[in-house]
Each structure stands twice: as C-alpha cells, then as structure tokens.
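Notes follow the structure.
All protein chains but one are shown in place.
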Amino acid sequence: MIKKSTPKERRIILKHADDPNYSNKIDCYLKNGGYSVLKKAFAMKPEDIGEEVLKSGVRGRGGAGFPAGMKWKFLDRKSGKPIYLICNADESEPGTFKDRQIMYKDPHQLIEGMMIAAYAIQAKQSFIYIRAEFFEGARILERAIEEAKEKNLCGDNILGSSFCCDLVVHRGAGAYICGEETGLIESLEGKRPNPRIKPPYFPAVLGLYQCPTIVNNVETLCNVKHILEMGGDEFAKLGKPNNTGTRIWCVSGHVKKPGYYEFECGALTLGEMIYDVCGGLLPGRSLKAVIPGGSSSKILRADERFTGKLKDGTEFDWGIDDIPLDFDGPASAGSMSGSGGIIIMDDTVDMVEAMANINAFYAHESCGQCTPCREGSLWMRKITKRMCSGHAREEDADLLLSVANQIEGRTICAFGEAASWPTQSFIAKFRDEFELKAKNDHSKPTLQLI
Amino acid sequence: MAKTVVLPREPLSLSERTYLPQIVTGLKTTFSNMFKEKVTLQYPEEKPIIPKNYRGVPTLVKDPNGREKCVSCQLCEFVCPPKAIRITPGAVSEDDNSRAHVEKAPKEFEINMLRCIYCGYCQEVCPEEAIFLQEEYSSSGYSREEMINKKDKLYELGGTLPDSHYKWDKKKSAEDDGNDH
Amino acid sequence: MLDFELLFLVGLKVLFALLMIGAVMTMAGYSVLAERKVSAWMQGRVGPNRTVLPFVEYIPFLGPYLKKMGIFQPLADGLKFLFKEEIIPGHVNKFYYNLAPIVALVPALTTMVVLPFGEFFTSDGESIPLMLADLEVGILFILAISSLGVYGIVLAGWSSNSKYPFLGSIRSSAQMISYELAMGLSLLPVFLWVSEPGTGAMGLSLVDIVHSQGNAPWLLLVQPLSALIFLIALFAETNRLPFDMPESETDLVGGFHTEYGGFKFGIFFVAEYAHIVVGSAIFTIIFLGGWHFLPWVADPWPSTWVGTLIGIGWFLAKTIFLIFFFIWIRWTLPRFRYDQVMNLGWTKLLPLALLNLIFYVLLVTWIDQPAS
Partner (left out) sequence: MGSNGNTSSITINLNGNDVDVPAGINLVEAAAIHGTEVPHYCYHPQLSVAGNCRMCLVEMGNPMRDRGTGEPILDENGVQKIGWIPKPVIGCGTNVTPGMHIKTESSMVTDSREGIMEFLLVNHPLDCPICDQAGECRLQEFATDYGRGYSRYVERKNVKPKRTRLGPRVTLDDERCILCSRCIRFCQEVVDDDVLGFVDRGSFSTLTCFPGKELSNNYSLNTVDLCPVGALTSTDFRFKMRVWFLKESPGICTESSAGSNILVSSREGVIHRITPRRNDSVNDSWMADSGRELYKSVTNEKRLLTSSVESQKCDLSSAINSAVTFLQDKKLGIVGSCHSSLEEQYLLTKLAKTTKAKKFLRGHFGDDDGILVSADRTPNLRGTLVTGFSTKYPTDDLTEISEAIDKKSISTLLVVGEDLFNSGLTPDQLKGVSIIYIGTHENATSSRANVVLPSLTSFEKSGSFINRSFRLQKFKQAVPGPAGLLPDLHIIASFLNALDQEKEQTSDIVSIWKQLSKSSTNPLHKIKYTDIPQDGIQLDSTRWSDLDFVEKKAMHFSPRKLNKVTQN
C-alpha cells in the first residue's frame, strides 16, 4: 500500500516505511546513515544519554504514556545484579499495528535504538519479546540481528568498545497478557505469563530473574535513536510540551483510507485525521463513535461535547472532531490515546455487537490469575453474547456496568481496567441501544439454579 | 395513648353467691350437649382428611426419572433434634450414568421412628429436596428394629415426587455440551 | 348338734351378701362405663364402642347396638386390670402398700349391708324390707363405716413413700373430716322429722325412713337444705369432682394412687365407684323415697312379688339417676382448689348445717307441742 504523504504528516520513525527502494537489510540501513547515532552514543557517558532522554520528555508509546526517561531513572543500579533491557514487541491490542511496520520495514532502527538504550542503562543482555503471530517479524529481526552482529553493531564489544550486549528475539506463545510488562517478564522466564503483583515486583527493581529490568515499547526504543540524533532539547520541540515527538496513529474502521500515519503530537485533531488524512467516512455513512487508543480505551460518541480544563489551565469545549491527537487530548476527553489505535465506527455499527466482540476478546485473553478479571471478563462476554443472540433483558445494561465496576481497580495488572473500560463507556454512552435490544427480544432467560 | 378504664365489679346477688343457679345453668348446657351430633372420627374405618403441610412419617423420594435424590449431605442428620437419622455416606460409581452428575449417595439411610418427633427440620434443611414428611402417619411394628426405617423402606414410603429443578441433570447437560470458548 | 335352720339362714344371708356384692360390683363397673359414655356424649364424642364378645356381634340389631353402647367394655377393663403386670415399686412399704386397696374397698362394700332396696310382702300382707341386716342404727353404721374408707387412701398415700400420693392422702383425710361433720349434721333434722312425734321412738332405721316417705312427701321436699348439704357432703366423701382432692390429676399426677397400677389400681377404682353406688342408694333411701313411687302418691303396684320387683326396679332407677347426676356434675363443674374445699366445708356447710339443725329442732319442738 503506497500512500501519499499528507501535508501535515511528519515521518521520523516511519521515514522509509513506504519507500519502495528501501529494504530491511543492513546495507540499506547503513546507506541511509544507520548506526551513526550508535557511534555517537558510544562517545557519550551512559548517564548523559539518560539525561538526554529525560530532557526529550519522550513518553512511552506502549499505552500508558509514562515518560521513558523517568522509567530509566527508577532503575535499581546499586543492587549489583545484572540489568536487562526488554523490547516489548508483543503488539496485540486490537486496533494497533504500528510496531509491526517498524519491525518488518526497518528492524535495524529498533536494534540501533535498543543498543543505545542498553548502553545507557548498562544492560548486558537485551531481549525483543515479539508476538507469536509475527512469524515473519521474528525472522526479519533475527536476520537483522545476525547482520548487526556481523558488523559488530550488536553483541560483544560493540563498535570496538568494551561494552557487550547480547540481543535475543523471544517469541511469545500467543497471549495478549504478555504485553503487560510483568506478564511478559514471567513469560520470558518460561512460565505462564501471570502478571506479578506490584509491590514488590516493579520491573525496574525486581524484574527478569528478580533483576532490575527496563521494558520499553518498540516505538519508544526507536525514538531513543532519534532523540540522540536530534538532541533531547531539539526533540522536545517536536509536538507540544509534555507531548513531545511524533506518534504513529493506526486508523482502522469505517474510513476511506485506513492505515498508519505518523504526526507530531498534537499536530492535528481527530476530525482532521478522519476527514482530511483518512479521506472521510464511506459514502452515505455518518460517524457514530470513535475508540481513540486501542480497544481498551473508552469509546467516544460522535455527538458528544467534551468540556473541562487542560493541565495548563486553559478551558476547552470540544466536539469529537476537535480532540487534538496527542497524549493528553483523548485523556482530557475521558478516554486515552493508549497505543494509538484509532477505531472509527459509523452508523452501521450495532454497539451491542461491538461490545460483544470486545468482551469476547478480553474474556479470551484474561490470564485467569486474579479473580475479578478472570470471572468478570467471561461473565461480561456471556452477557453480551446472550444479548446478541436474542435473549437480552432490561437489567443487562446495569448488570454489565456493575460487573465492570467490580473489576476495575481490583486486579493485579491493568488488564482489569482494559477489560472494564470499554464496557463502562459503551454503557454510559450507548445505554439506549442496550435497552432497545432488551425491548425487542422476547425470549428472556430466567435465573437457573445450577 | 389508650386510656385504661377500670370497670367496677358488680357485687354478686345472694342467689349468685350460692352459685346454685349457675350450676343449674351449667348442668343444662352439658345435658343439652349429650344430644348433639358427635364429632368423633371412627378411625380405622374412617380416615381423616390430611391437611396441606401435614407432617407425617419422614420419607425419601425419588425424582421423576426414578433416581434417588439424596446425596447424603448429612444435614438432616445434623439438624435432627432427637438424633433419629443416621446416614452412612457412599460414593456413586463414576460409571453409573443413571445418577447424572451426582457423585455421592447414601450407602445406608436410617430413620429411627421411635426417636423421630416429626418436627420437619430434615425436610426444611434438605438442599436436594429429597426428604419429605408426607401424609403417612401410622407407623407401627412389633420390635424396636422394625421401627427403624431403612433406606428401601424410606423410598417405598416416599415414592416419586415431581421436581422443578433437575439440578444435576442441568449440570450433566452442561458437561455434555462443554464450554463455549 | 347342728342347727340346720340357723345354718340355712346363714347360708341364705351369705348368698344374699354375694348377690349384693355382685350387684354393687356390676353397678360399679357399669358406672365406669356410664362415666365414659356420658362424658363422651357431653363432649360430642361417642365413647367406648368397640368391645364385643365373640358372636354377639352377629346378632342382628342387638349385637351391633350392644357393641355401640360399649356394654362389654367393663369386662375388658376388668380383664385388663387383672392381666396387667403387677408392679410394686422398690421404695414402697410392701405390706401396707398391698393392704391399702383392700382397706379402701372393704368399707365401700360393707356399708351396703344395711341398705334396704325393696320390700317383700308376706302372704298375710306384712312387709319385710329387703336388706341384709336391718339395723336400728343403720345410718350410724353407714356414717361410721364409710368414713373408714379414708384409711385406705391414707394408707396408700403413706405406704407409697412418694410425695404426690402423700399429699393426696393428706388432703383426702382433711377433706373427709371437714365434710363428715356437715354430713352428719345434715342428717339429724331428717331423723328429728321422721321420728313419730310424741312416741319418743327415735328410729335411726333406714327402713323407717323409707316407710315414712310412702304415700307422703319425700324428705327432699320437706328438708331441701338438708338434702343439699348431704348431697354436697356426699360428693366430697366420695371424692368426686368437684372435690377430687385425693386424686387431683391436674396437680398431683394421680394423687394417692400415683404409684399403683394393675389390679391394685383397679381395686381403688372399683372402690371409688362402689362408694358412688352406695352413696346414691343412701341418698335415694333418705331423700328420694326409696322404692316408693312418687311423693304423695301411693305405690301403684300390687303388694305381691310383682310389686316387690317393681319396687326394686324403681329404687334402682332412682339410684341410677343419681349416679348419672354424679357424672353429670363431674363434667359440668370445674374442680375446687384445695383451700376452697376447706373453706366451703368449714365456713359454709358446717354453719349452714348447724342453722338447719337448730331451725328444725325449733320447728319440731313447736310442732310436737302437745296441743294444749
């Protein structure tokens, strides 16, 4: 798919993604100035790299949006235990497909970013935990690592320095929960990916093999390269304050041109994204709802007004089209930018069906470790499935909401929130559709005592 | 506040104080009663009409499929005030498909009718609705042993009752259908 | 040398005595049945209606009727008492314990010795009363002997060595003493009245009393207060409700016979009913004109053996009515509390009986004044 760059698009990470002449081989990467930043980094002190990253204000692209520099600062360097760097390439949030593009089309960018990061945190061993379904991605990365090792850009004595950092690609086994960093660590250790309880298992202190560990998203680690290239201050000028750099948005759903688009943070609004960048909705359709940050973020209704106060004190009154696409914009609108997976829904969508689909995903992906998420997600799935198969009841909307509320905030990991937020927002914003379902159904189940 | 009014007691007249007129009135009443219709039920020939909720002899019942309902949870044994019930629990063989999903059944179930006080706690406590105090009220025997109702006797007395739940059947069918994941 | 005539007379008397005992015992037995039947009827029940002798059942009409009336029930009751296990509790004084029922029964049976129940007309028209012994002091004999009955009860209560029987027997003796007085005092006016005025012959003979009521008002009508006091005292003496202090099922379990069972209990039972039978007969003799027909009416039956039988029948009818009256009262009135029994006896009946006596003494004195 070859796309015409929209005027406002600014590609840094995906600079070469759609270049037909660009390949994921190291030669091509080196030709385009690859690994030069790594050399630059090795000339710096590791702490200074950390400072640059902190200065850049780059926030994690995995979903939570936690400043990466801050995360590195939390690292327990005094314990004397080895430090590990893990790249979280378990991209499996429905609606998100950005990391895949990076890994498939520009793997060396990731490797370079990781080596810089590893040097910065002095990790001797690093991993790329890649989603099981990315067979090809894993192959590409492994080949790329081989190439990099041959060129002494990775592995032992990188670029002739005394710094060694091995890089291993680890393939998951097909579980969404491995995207949760402690779950990922467990999985990497060879166990069931049951997320760990925090406290005490903060990865920066007790991570992989009970050692300090940094887990970063693919896009975040790629950004590290660009931060060093530009300098932290320069990078911070991209985008808006506190929302620095560019972001890759993955647009899917009922628009004419779905796809991935890289923009400076806050450079455009949701409306511009839908109508200008993605070419608008399909003919004859109207916008119904948008999920702005992957399936776990809260849904936004098309005819809603969003009002409130931003962090800097300015008041806002937005329609759905006015929401700026950065970290804080969707958050101010009561949702989140998450992993940047924008899902557009037009008026053909039955919200209960959509809900059922999302619930089915979360029920299937719950690891089953802690009670609320394990039982609640399946219960919600059963309710919405039943509603879609013609057995809806009036009280189901309230029941769903109650179950979701019982999950939220009581689980070990953020999966609980991810599973409950969609339900909470769907019911809050489209309660009429849920109630209509019940009205039109005539075969309602009664309580069965088994 | 309701006000209490104390009524003065009327003094008795002389004839009243002898009580004799009252005695005569009483005699009249009892005498007239002699010729009224009798209410006695001639028991063995005439049987009483058993009211609803009557608590007769405790019995064990089977479900409409003829399976024993008791799972020997021993709650009746526990709750029985005079300790008339004695259960020896046993396991149902895994191969026994007739018992749906149940794994447990009484190996022996005894109710000592010499001890039973017909309180109905056993029926009330039974989670499986397997024990009922039914309409049977005459229970007799020539020895103490005869008065201990064994499992077969209890089922013979209890018979089959309709079941509105079919709890274990539902479990069984859920197992047969499997999970829908 | 044997005096055959004497022997014959003695034999005859013994035969009569046995007949009397048989009759009274039978009546006692059937009183029990009557009690059960009457109480049942009064309470809307049917009473005993199951017992029947073999084959009798198949007699048309009569058989089922007898069965329905429970005619054979006393037989079954008696047999039951006979065949029940004789239990003698370990804590009792065995000798007195066994003696007590006998002591209770003997006086009840002895009193009937002096009871006249009819008259026999000889060929020359002379009337001979039918009784075992025509004592001049018949009524005194009855009062003396019947008050002995309390010894049986006291003995039973004491020898049982148990608190309820003991309490029952104490109450019983107190009650006997209390009502004995009133009873005796209530009879005195009767004899004052009956004695021929002016003759000075003070007959205490029961036969004379009966005769005095022939073709004349019954003493009940002449002396109603005496009759009432006597009747109440009779109830108390026979331990009938509402004066059932010795038994007091409600508060003393079974009173004096709590520890008794089987045949010994049966004897107490029979004694009690024998008392009732005898008491009824005495009341009939004294106040209801004995075997005479009706007040102021001459006996309509001939002075032959037919008349004798009718007279006996009439006497029995009156007695049976009184027995019925005993039962009737029992199922009508509630029982007294012990203190009420005492209160009634000492503060009501005794003064009343005294006043009654004084009144009749004065009345008789006034009547007896030789016309001057």
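Going in written order, the chains are labelled A, B and C, and every chain counts its residues from 1.
By definition in this document, contacts are C-beta pairs under 8 Å (C-beta built on N, C-alpha and C of every residue); 3 or more make two chains touch, one makes a residue touch a chain.
Because the structure is a prediction, the values reported are computed rather than measured.
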Contact partners of the omitted chain among those displayed are A, B
Checked against the full complex, the residue among A:205, A:383, A:401 or A:427 that touches the missing chain is A:383
Contact with the hidden chain, among A:13, A:68 or A:175, goes to A:175
Considering the complete complex, of A:44, A:64, A:399 or A:436, the missing chain is touched by A:399
Where chain A meets the left-out chain, the residues are 175, 177, 192, 194, 197, 199-200, 363-372, 374-379, 382-383, 386, 393, 399, 402, 405-407, 409-412, 445-448, 450
Across the whole complex, the chain not displayed is touched by chain B residues 71-75, 77-78, 89-91, 94, 101-104, 127-128, 171, 174-175, 177-181
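Here is the rule we use: only the chains that are shown with their structure count from here on.
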Maximum number of contact pairs occurs between chains B-C
Dist(centroid_CA(chain A), centroid_CA(chain C)) in Å evaluates to 114
Note: chain C sits from chain B at a C-alpha centroid distance in Å of 50
Contacts with two or more other chains occur in chain A at residues none
Each of the following residues of chain B touches two or more other chains, namely none
So, in the complex, the side of chain B touching chain C is made of residues 23, 26-27, 29-31, 33-40, 42
Given the complex, residues on chain C that touch chain B span 38, 40-46, 328-329, 331-333
